[in-house]
Every structure is written in structure tokens, then in C-alpha cells.
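Note that one protein chain is taken out, while the other chains of the complex remain in position.
Chain nomenclature is as follows: A and B, assigned in order of appearance, with residue numbering initiated at 1 for each chain independently.
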Amino acid sequence: MNANAVAARFEIPYRACLDNDGNLIGPLPQFAQDAELLRQIYRMMVRARTFDAKAVNLQRTGKLGTYPSCLGHEATHVGVGAAMLPDDVLFTVYREIGAKFWRGVDMHSVLLYWGGDERGTLYPSTPQDFPFCVPIGSQMPQAAGAAFAMQIRGEPRCVLVFVGDGGTSQGAFYEALNFAGAKALPLVCVIVNNGWAISVPVRQQTAAQTLAQKALAAGIPALQIDGNDALIVCETVGEALARARGGGGPTVIEALTYRLADHTTSDDASRYRDSVQVEAAWALEPIARFRKFLSARALWDDAAEGALKRELGEQVDAAVHRYLATPKQSTDTMFDFLYAELPQHLQAQRDEARRYAVRRA
Amino acid sequence: MAKMTMVEAINMAHAWEMAHDPSVVVLGEDVGANGGVFRATVGLQQRFGAARVQDTPLAEGLIAGAAIGLAAQGIKPVAEIQFMGFIYPAIDQIASHMARLRNRTRGRLTCPLVLRMPHGGGIHAPEHHSESLEALLCHHPGLRVVCPSSPARAYGLLLAAIRAPDPVIFLEPVRLYRFARQQIEDDGRALPIDSCFVLREGTDLTIVTWGAMTVECLKAAEQLAGEAISCEIVDVASLAPIDFDTILDSVVKTGRLLIVHEAPRTCGLGAEIAATVAEQALYDLLAPIRRVTGYDTIMPLYRLEYDYIPSLARIVDGIRATLAE
Partner (left out) sequence: MTVFKLPDLGEGLSEAEIVRWHVEVGDHIEVDAPMLSVETAKAVVEVPSPVSGTIVALHAQPGERIETGAVLVEFATDASAAGAADRAAGTSADAGTVVGHMPDALAQDAAEAALEAANAVTHTRVRAVPAARALARSLGVELASLTGTGRGGLITLDDVMTVGLPTHGASSTMHPAASPARAGGPTLPRGTAGAGSVAAGTAVAGAAAVGGPADVEQLRSLRRAMAQSMALSRDSVMACSVFDDADLHRWRGGSDYSTRVLRAIAAGARAEPGLNAWYDPQSQSRTLFEHVNVGIAVDTADGLLVPVIRQVEQLQASQLRAELNRLKLAAHERTLRSEELRHFSFMLSNFGMMAGRYATPVVVPPAVAILGTGSVRQDVVALDGKPAVHARMPLSLTFDHRVVTGAEAVRFLGAVIADLEQPE
């Protein structure tokens, strides 16, 4: 019987693979043998960034509503997408277009959603994935529930849920993780720590030294990674998913990155953070370093870059054109998806809405 | 005396009260360094310091609950929920505690505080950012719910809300934030927090409304004045408890009532007003009470939001139909 003992210790491992110049600083992951996969990861990151820039411009020219840029997050988002299996289910916050694009969601859908049209949440290629989630943290318990279903049915499938640094302050975050731990659910939670919750920096968000360690309160193993390193993202998320798939329970991975743009197009980050910090963060950005990594292995060159830019330019233009040409839904659609069957007393309201339909978009 | 928008008036009211009452503390997400996502609290942290203007972690339940604790300790919190659509995590604190503290302690503990938030839609905001949920809150005895419709009334009512001995939910119509400018004297004068405002006098019909819908109602009245139709417009402003005396006096005078609100029809605050007027002034009515409201649907994403929000045409037709009875 000891009067003093150590009740628990903990460590949060940190892992990285590429430094910010694209040099290998850790062992090359197994999947990196696949050159085409590596190129595909790179192409998808550039795709996300290209689309993202266009979306911002659409908002600035009055053609899109408020839009949250993913500038700087491409490695975390695409790395997760590449690590998941098609049969897994993805829950996002609202920035993770890289992951959605990898899983087959098209640019037109993303534009529709931010352009004020619910049809943007139709995901034919991933019909079980949830749409963007705006109320912060509320995707967490839902993700746990979906993982719970997979466990009940004994399926070799996983749920991956994204949450931001701000989201880790919400009660729903803790409740969901606690449940996942208690039930050993097949859930992988990727905390995208981009340093900012609108204007609130992480050090004001919490006193915790890492966000990953919040998982330990739920008894869940956790690690922290360089979120700008697409290789380590893909590797660690892949490992966690494999563990979960095999019944090994949940994992929390905190991916360190930086929000290089404003929170959304309605925000002006220059009000609360200085440009020196942002410039320093640019030096760590994920796409440049990955290009260097590919080039060093003779997997990429200027000609490929040029071809990619042209191809992406066309894809983005086509998506924008299709989006701009999409007429708004009829007023009936306000009523079509309220219940499985529209209650009779609402038919009169549906008729009234038709009579007063606004013609302008 | 400058002309200012509603959001500037709200800012000015904050500043006045913080300058005159050292117990007032502002808290919420992005209210400090950023001055609030709509700039309602801009400049306050610079002027009054970080101890009195606090950026909180991202957690609405926490904001509401912490406000209760602060208030019970004698601090006067003016807390912000970034959009009304995000109030749900805070409902437990609001309903289980904020509304009840005075009651369950027989007055020993109270929580005078203001919980303010943007209300309603119409600015092409993303999903969940355009909600009108006042009925949810008005249904809790013990809460005050206030919704100004002009810069001057926002100034005066916010001061009243901060000074009130009861918890006040302060709903700020988001599409009125920068809609119009008014000259406002920064004199610290509060408006009554238990009173409707008659925005326009008339004789043929009473329109009862609040928030951003007052603008469309005033437009409708202006348009129909050209047809010799005289509408009286009552801005409820204090949604809970409601000043029914003003409403009933108006209905007795005109004999006709049209209620206009953006929130969905079923169980909306209009239903409460209609029921009370029917109970107390049925024999003075010349026509059935009519409501023009949002439909009983989810607020659509912004491409359809002006099909959802009661339009000028719907209001004008509602007035005509009531007069035709």
C-alpha cells in the first residue's frame, strides 16, 4: 500500500515523414511504392487548391455565398481521403473538399451547397457520407452512432470524422469520444488543428498542451502528426482505420496545419493575426513540399505541372459553368423533403408558395 | 449626433453601459480581438480591456452556463451566441437553469444577464445561420425575449435588457444590422422592455409584427395608403412577456388583425397572439384573425430564402383579404 503513486502517465507521440522541403525524414510508408498513387495525391491537392481559389473569386464577384477556404489544409484532407476505403463513411466539418473530392464528390455539388442549393448534398458516389456540418462539433456524436451501427452489424467498415481545433471545446466532442472509447467503436477522429477558430487562437481555446491528449480522457490512443505532410497523414490514418476495421477500437489523430486564408469569405483575418505569422506558415505549406518530394524522385516535372494546370482549369471552368447555369429549385422543394409523405395540411402552404414564387435567382 | 446602423447602435449601447457599470462583462466567440463577426462588439476590448471583453472557447452551452454563474456572482454578463441557429447546445442551460434560478431558490439567487444573437435570415448566409426560433424561447416562463426593429430601438432596448433584473434573450434581426441609419443620441436612455411600439397609426387594420418583418409591413402600409387603406402597425418588440394592452387597444380600434412573422407558422408566436386576441376581443373583430408567416418547412438554403420569408406581396394580399371579409 503506497501513500503516493503515479496513477497514470501519458505520452503523445508526434510523427512526420517529410520536412517542409519535401525531404524524407522518416521511413517511407509502404503505400509510397505506388508512384501513381503519389501523383494522384499531388493532383488532388492541387485540384482542391485550384477549385478553392475559384470559389473564393466567385464569392467576391457575387456568384457564390459565404465560402470557407481550405487553403493550406490540402494534405490533411486529401491524405485522409486516400487512406479511406470506399465503404467507409466520412463525416466532415465544412472545409474538407480534398477528402470529398477524393471520394468522388464533384465540384458542382460543392458549388451548389455554398451557392444556397440543397442539391449540393447529393453524393451519388458516397451515398452514406454526411454533408458538410455547420454547427460545430455536432458531427461527432453522429459519427459515433454510425460507427456503432457498423459494430452492431459486425461489418469490416470504419467511420472517419473530422473536427477542428475549435470543435474540441464543444461538449459533443467529449461526449462522442467518451462513447467511442467506452464501446471501442470503429471510429477514427482527425482533429485538424489549423491554429484558429475564426479569431481565437488555439492557446486561448484550451490549456491542453496538445489537442490529441483530449482523447486520453476517453481512454482512446492518440497521436499528433504534421498535417502538412500528405505521406504521414495517409500512413497514420490508414493504420488507425486498419486497427479500427479489425476491431481494435478508435484512434484520435491531431493533424497540425495552418489556416492560410480567412476563416470564410466573410472574415478578415488581418484584424486579429499578423502577416508575419502567416508568411511563416506559408513556408510549411503542403503542396510545394510534396511537389519537391515527387520531383526529387523523378515522379513530376514542369510539363506535368503545366498539363495539370490546364486540365484543372478546364475542370473548374466546366464545374462553374454548370453551377451558374443551374436554375434554382422550385418552391415545391421546400416541402418535398420535409417528411416521407407531405402532411395534408401543408399542401395548402405548398400551393401558396407556388403562387408567390420569386423569379430572380 | 451621427447617423448609425443597428449594429453600430448595439455597439454604442455596449460602450455606454460598460462605461457606466463596471460589472458589465462581454463574452462570446470572437467578440474580443475580432469585435464580433458582425462587429457588434468592435473596439470594446481595446477600450475596456481583455478582462471585461472575453473571447471564450467554442462552446455555446458553456457560454450560456457561464453567464448564469457570472450573473449569480454579481457580474453582469452580456454574452453573444454567434447565430441563433447555434443556440441548441445552450438550450439546456437556458431552460433548465437560466429561466428557473429565481424560481427554484425563491428569489435568493437570480441571474440578470443578456444573451444576444443575430436573428432570422435574408442575407444569403450558409446553412443554419438564418433561424428564427423566438417561439422556442418565449415558451419558457422566467425568460424575457426582446427583438428590436430599428437602430434607435436596438440602442434603447439593449440598455434596458442589460439593466433588467431578469435574464433577457436579445434577438437582433440580422438583415437589419446595416439596413438603415438613424440619428441616435448616446445618452444612455433605455426604452421600456415591456411595451409594444406603434410604428404607424391607422384605422382599418392592425398589423402585429416584430423584427425584420416590420420593414415589409411598413412598405405594405405605405403602398396601400395610396388606395386609402389605413394600416396600424404594432411592433411587439418585447416578445416575452408581451404587452397585450397595446395590441388589444389597437384591435378594438380597427377590428381587424393581421400577424406577420418570419418564423414558421405552427406554434409560432403569432398563434399565441391570435389566441389571446380571440379570447379577449372576439366581439370587436370584424374579420377572422389572419397570419402571414414562414411556411412550416425547414428554412431553405439561401437561393430559396426569399420564397420562404413573407414577401411584400404576401403581406399586401393578407391585408386585402382581411379587409375583404
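In this section, a residue touches a chain if its C-beta (ideal position, glycine included) is under 8 Å from a C-beta of that chain, and two chains touch if they have at least 3 such contacts.
What you are looking at is a predicted structure, and each value in this text was computed from that prediction instead of being measured.
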With the full complex in mind, choose from B:Ile94, B:Leu218 or B:Met299 the residue touching the hidden chain.
B:Leu218
Checked against the full complex, the residue among B:His140, B:Arg175 or B:Arg314 that touches the missing chain is B:Arg175
Residues on chain A that touch the omitted chain in the whole complex?
53-54, 57, 59-66, 115-116, 265-268, 270-271, 313-314, 316-318, 320-321, 324-325, 358, 360-361
Note that chain B touches the chain not displayed via residues 5, 7, 38-39, 122-125, 150-151, 174-175, 177-183, 198-203, 215, 218-219, 221-222, 230, 248, 252-253, 255, 279-286, 302-303, 305-306
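The rule is short, and it goes like this: only the chains that are shown with their structure count from here on.
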Whole-Å distance, C-alpha centre of chain A to that of chain B, is 36
Can you check the complex and tell me which residues of chain A touch chain B?
65-66, 94, 113-118, 132, 134-138, 166-167, 169-172, 197-200, 204-206, 266-267, 271-272, 328-329, 331, 333-335, 338, 346, 349, 352-353, 356-358, 361
Which chain B residues qualify as touching chain A in the complex?
29-30, 32-35, 37, 55, 57-59, 61-62, 85-86, 88-89, 124-129, 265, 295-298, 300-308, 311, 313-314
